[in-house]
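Removed from the display is one protein chain of the complex; every other protein chain stays in position.
This part shows chain A:
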């Protein structure tokens, strides 16, 4: 039965900004789905507020709306586009929740839009804890297996406290209903913890509902990914086993596919239960994910939960098996059945089978606790990781070692030298799950712990524990051997040891190990991910390395370009870089090259086997990349390797690759060094006659102090060669400078600390540009909304710039060209400027794709990354203009006056983190980047665009109500006009006494409220924090008071996060918000697709 003929157009909802628990995997699945639907001849309408996604590229859908994913905006899109159907299962919890709201508000009925891929009843049965329990009971009645953990549903704190009694006491698990990534859930070991976690959970749950559950801590944890079609054919795509037992969110666990420690009988029970659950829930078509806990003592199976949609795990399962779940889910949603869909990889066999693996896949999470030093780093059932790396090997140790080195984080790999520490202490530390627990376990093993001791401390399955012992025994053999012979070397490689690890054990340099290895002929082969364990021939070159006998890389004729991806997502290096890599692949493929992608991030579009001609799912280390280059050199000609697009990860490999004879195309490693090295870059600026803030470099406190004394405090200090402002700080005095130097562990003569004058009150400007050696194409100029000193990744910005005139653009263009030329850029360059006192300072230049490339590309309707990739391989800007990749004339600096205004806003993960005593972490922005994602608001005028960006990021700006204002002294002047505007819009102002006084002197009435530090008043007058918690404040403006005096602000800001009240922490943001509120109060805010914006721009450019 082929596809339905009654559906001509489908609305797909994306997942919005990247946040913890909902990341790039939904771009991967959404992009797949949109492409499939489009290829089926349907009109695809897409809404997603995240500009950094491939799915929002104008060619992926027919009408792409970069608009807030809220029921209000989606209704506007529905009213305009009148789609036949809505597919809500590919955009994570955001899309599902939005679809449910639209259904409940009657919007879908009103416009006759059919929900496909899931029905409302099934969504509720799957997501609502109480209903899901009934589902599990029904399943048990039918097949005799599967049960729910004993639990009680609670809606109030009284019910929560009573519930613990009924469950038989602590510990208990608290799970709020309808939150994503397990937000707000956790273990409570006593009443204090229970009150805190459950209180927060009741708040977070849109239905004010939490579930209390018996503790199954330490049980084995499994997941199955299933698909079902309308004929009730069901397949299990993948089984996943968690290395970390129950108690750690699966997103934060090390996970393994396929399941390693189940007999067939036990596995088939899980399979039977899974299938019965998907039937009982009533997921008619599409994928779902079911999680199980298995008691290691007796095999009792508990069904934890199911997601009736494509999920993070399904993205992982797709990459792990080669079975593209989202793509198939989209086909099933429009009427196909599994047996009608061919398996992409074999082309000969249908999708109605279950993939079988002849390799092992390991996923490891990547955390960013270093960005949130106050946050509690213990792993719980609330997801805290910001990214993940996946590796494939022919056995578990190989895959694990590869995955750990894919994390690209100091200390993530096992180390076997030095004193491991005290066994007892290490075992005690390993009891608590944390980032890097596996390394602690390895140290405990090295310190003499037995397998039983490790199991008892961690409850990690004995088979996994033994595999760690196996790795340690190999390390011992390496250490003990007289010499590094071929057999021992091959053996170590078979278990995934890197050259660097072997070198460390043998006291050699990594290059020496590599030379010995190559001399002995010990090199990896590349095997294919083929869904069928070699039963059928694979047509899709999706490779992983292994130290085995036979390689499957086929010879090729066309010149290949190898594109190095960006590795695991982390704060500062995320989906934006994957975007550029994918674009390079598309552009170079179109230009006649064979494209070869290397990456280890399972969430991404780049690691979809469909994206490039060949995919190597491999770590991005020098060793692994060199071996791929070698393998591809054997296969055919190589045109070059692109390192410019994947962020700092490949850029950091550039020089070493070149030194090893690898042809790097685009900006040369020497040119990269010129921009990254402070001294060399300073000379470039001097030659070009461009000013930079006074600065110096230091490797000791004395040097740093001397520099700071000369240029004056405050100074901006940071390590060199970092992305995302890691370790960057504004230092106001000598004491803090001393402490900063002492805390910085990575300072060395090669890696000095940079000390810059901090430009207070400057306007920060970001420029993305292309340079081909002779011509500059100014991609876009972005003006930051927040002042200098806030990391550009965390700052909102507008394109075209709001307050810059033609003269400024001219200066920016000239400076950009001088730098691009001086550095020797061939491709993209991103430069940050600061305009202070009419002097245009150059803050830094990055000769690579920047985080803003996708935003700039979308705002100006020009594919910058595609152009950059072509320039890398020799095309000129003139040629690209002629081809139509770039506009025939003009550039991002000459946008027509009526060009739309785009606003980018950062999304920060505050609500995810708590400190050790359970309090929120402070929300102040600073020079170190901490945002996980971004949204874009686009409209004809700034105010509306800004309001859209806020609605997309945090929730709509209020148009009336009470605004609380508490502002640092230095900001008080700038506050007057926006405050008055708020009053004009009918807001009641609340202020602390100092701020209220200033307002009153300027003729603005404000109600004085008590500070938190003043406590409740004699007549029970509440403090501001109490008011916020009581939902009596609609807007908060709170700027930090320099370095000290933050305490009051901290309580206000964390309360704002907890209650979801918009909270502006800079006075510039307040001014922008007032414009937004202004716009919301005016005419009806409309929606417009990127394609319409682009047509408008093209027409205006032609004029």
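The rule is short, and it goes like this: a contact is a pair of C-beta atoms (placed from the backbone, for glycine too) under 8 Å apart; a residue touches a chain by one contact, two chains touch by 3 or more; residues count from 1.
We adopt the following convention: contacts and distances are computed from a predicted model.
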item	value
Protein name, per the UniProt record, of whichever chain is missing from view ("Cytochrome c1", "Sarcosine oxidase subunit delta", "Carbamoyl phosphate synthase small chain" or "Thiol:disulfide interchange protein")	"Carbamoyl phosphate synthase small chain"
Residue touching the undisplayed chain, where the options are A:297, A:482 or A:750	A:297
Residue touching the undisplayed chain, where the options are A:353, A:369, A:713 or A:732	A:353
Contact partner of the left-out chain, one of A:527, A:726, A:904 or A:948	A:527
For chain A, residues in touch with the removed chain	231-233, 235-236, 258-265, 267-268, 271-272, 296-299, 337-339, 348-350, 352-360, 394-396, 450-452, 455, 461-463, 466, 469-470, 473-474, 477, 527, 532-537, 548-550
